[in-house]
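I have placed the structure first, in the form of structure tokens, so that the comments after it can refer back to it.
Here the complex is missing a single protein chain, while all its other protein chains stay put.
Now for chain A:
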Amino acid sequence: MNLSVHLPGLSLQNPILPASGCFGFGREYSQFYDLNKLGAITIKAATGETRFGNTTPRVAETSSGMLNAIGLQNPGVEKIISDEIPFLEQYSTPILANVAGSTEEEYEYVAKTLSDSGKVSALELNISCPNVKEGGIQFGTDPTLAASLTKKVKDISDVPVYVKLSPNTSDIKEMAIAVEAAGADGLSMINTLVGMKIDIGTGEPILSNHTGGLSGPAIKPIAIRMIYEVSQVVNIPIIGMGGVTCKEDVLEFLLAGASAVAVGTANFRNPLICPELIDALPELLDQYAYSSIEECIGRSWKNARESAPFSRS
């Protein structure tokens, strides 16, 4: 079974990659398996300077999911390049580097520094982190700002740029169309949904940041719906994510319109989830008579068009 997928800048031997922020910079999970197995590795968000993030508690469990408000803690882009990425260079797995910032200038600086390092295959523009006061989500909810930022980052980057979209918007299609027009090479979707959990003992929100990003299986139907909608209105590939926990989920994301599938929260519960999914995919695809990943992508709506020609004008 051929599991390979070829996306701008990312030649994936299989469609599975860990999602940004759920895999650190790879070291921890390399204790459990050979990272060469992965389709790609998305590393934790980089900002211009060191960020300490939010105070704790930073996570809370919810039904079939979790809230997090880490707040983009990271050592800064330069230290990531000097201290973290060299570890990953022992693997042949492509690196997708998540880029964050408070201002357009910071995004541009981080993107340029990562691109110039020659050590990453593509950038993932994080315009959807719900847990920082400045930057992040403000770019992710305004199509004009998102397009402007995408264009600026595209202009200074030598590697392809994927834009990570927020589900915390009234029309994600509009955002997707805007960043595609601005030159985005691909999309990552979805980031977490803003949520809250209150401790009924203290009467106060559990997270010190009060709100956090909801992830896990609880958000999967939203991710599927959004990928289904967006994949029909853009011509750039989508890296799908949001609550993937099993091989059936991977296939569902592909059918919705994703070309590759990222695994986030499930890594915390099962550190071996990514290689287990990769190993399980061929048999599942075979079971449903698919002979390649390509064949699955967007099948949910492509099928409908073919079988119901009068439903569209």
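Just so it is clear, contacts are C-beta pairs under 8 Å (C-beta built on N, C-alpha and C of every residue); 3 or more make two chains touch, one makes a residue touch a chain; residues count from 1.
Here is the rule we use: contacts and distances are computed from a predicted model.
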Name of the absent chain as recorded in UniProt (options "Dihydroorotate dehydrogenase B (NAD(+)), electron transfer subunit", "Sarcosine oxidase subunit delta", "nitrate reductase (cytochrome)" or "Sodium:proton antiporter"): "Dihydroorotate dehydrogenase B (NAD(+)), electron transfer subunit"
Per the touch definition above, residue among A:10, A:70, A:88 or A:110 touching the missing chain: A:70
Listed residues A:2, A:56, A:82 or A:144, member touching the removed chain: A:56
Contact partner of the left-out chain, one of A:21, A:140 or A:205: A:21
Touching residues on chain A - with respect to the absent chain: 21-24, 27-29, 31-32, 44, 50, 52-53, 55-66, 68, 70, 73, 206, 216-217, 245, 265, 267-272
